[in-house]
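Worksheet for the structure shown next.
The complex appears here minus one protein chain, its other protein chains still in place.
Moving on, here comes chain A:
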Amino acid sequence: MMGRTIFIDPGRCIGCQACVSACRECDSHRGKSMIHLDYTDEGHSVASLPTVCMHCEDPVAPCAEVCPADAILVTADGVVQQADTTRCIGCANCVNACPFGVPKIDLQAKLQMKCNLCYDRTAYGLAPMCATVCPTGALFYGTLDELRAERPGVQVADSFTFGDVVVQTGVAMVVPADKVQWPVPGGLPVVEINGVDVSGANPNQGGGARQEGVR
């Protein structure tokens, strides 16, 4: 279950990119930002979504499972590390298997890189760089109790659905109180894309059945 982790609240994100800049300062991947900040409906809305590694717990780290070189290790405290530089062969399996679209790859260096929850900081009890600089609290690092001390009554979810699969994660998202009993939709099945209904056209996307009472 959730210990000290990141809580993401997209509703608070103002798309300022402070997290993106701060992430570059992380010692384990200096100069390269591992956080993603996406404007989900660019041109129509200012909505933005910060994405850090969700540190999947069940199934544990799909990126590590599909890795043919056993390069992605999960620490005892559940942090999914970036690829071991010695082992990674740059095949991009993790990049394309991650349901959250997190890992990045340097094809020249044949090396995957991803958010490792600022292990150099969190191992010593410090907040990750992104959560340290976020001006609006869209990225909060701490325990659920600490979050609730600041935001009384806030509800969080750590389960996401991708078709029939529910992925439980180490990182959680803030959700409205009436939505907390359901896993958060992860985007799959895609029923409409670029304005076209594809729900009936693609039988390979999984049934998308809700799994109740998973959390």
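Keep this in mind: a contact is a pair of C-beta atoms (placed from the backbone, for glycine too) under 8 Å apart; a residue touches a chain by one contact, two chains touch by 3 or more; residues count from 1.
Definition applied: contacts and distances are computed from a predicted model.
Among the names given as "TMEM165/GDT1 family protein", "Circularly permuted type 2 ATP-grasp protein", "Aldehyde dehydrogenase family protein" or "Phenol-soluble modulin export ABC transporter ATP-binding protein PmtA", UniProt records the absent chain under the name "TMEM165/GDT1 family protein".
The chain that is not drawn here is touched, among residues A:A109, A:L126 or A:A149, by A:A109.
Touch with the chain that is not drawn comes from one residue among A:G3, A:P59 or A:P135, which is A:P59. On the side of chain A, touch with the chain left out of the figure occurs at residues 10-11, 27-30, 36, 38, 40-43, 45, 47, 49, 51, 59, 62, 65-70, 81, 85-87, 89-93, 95-103, 106, 108-111, 116, 119-120, 160, 162-165, 167, 173-176, 179, 182, 184-196, 198-199, 201-206, 208, 210.
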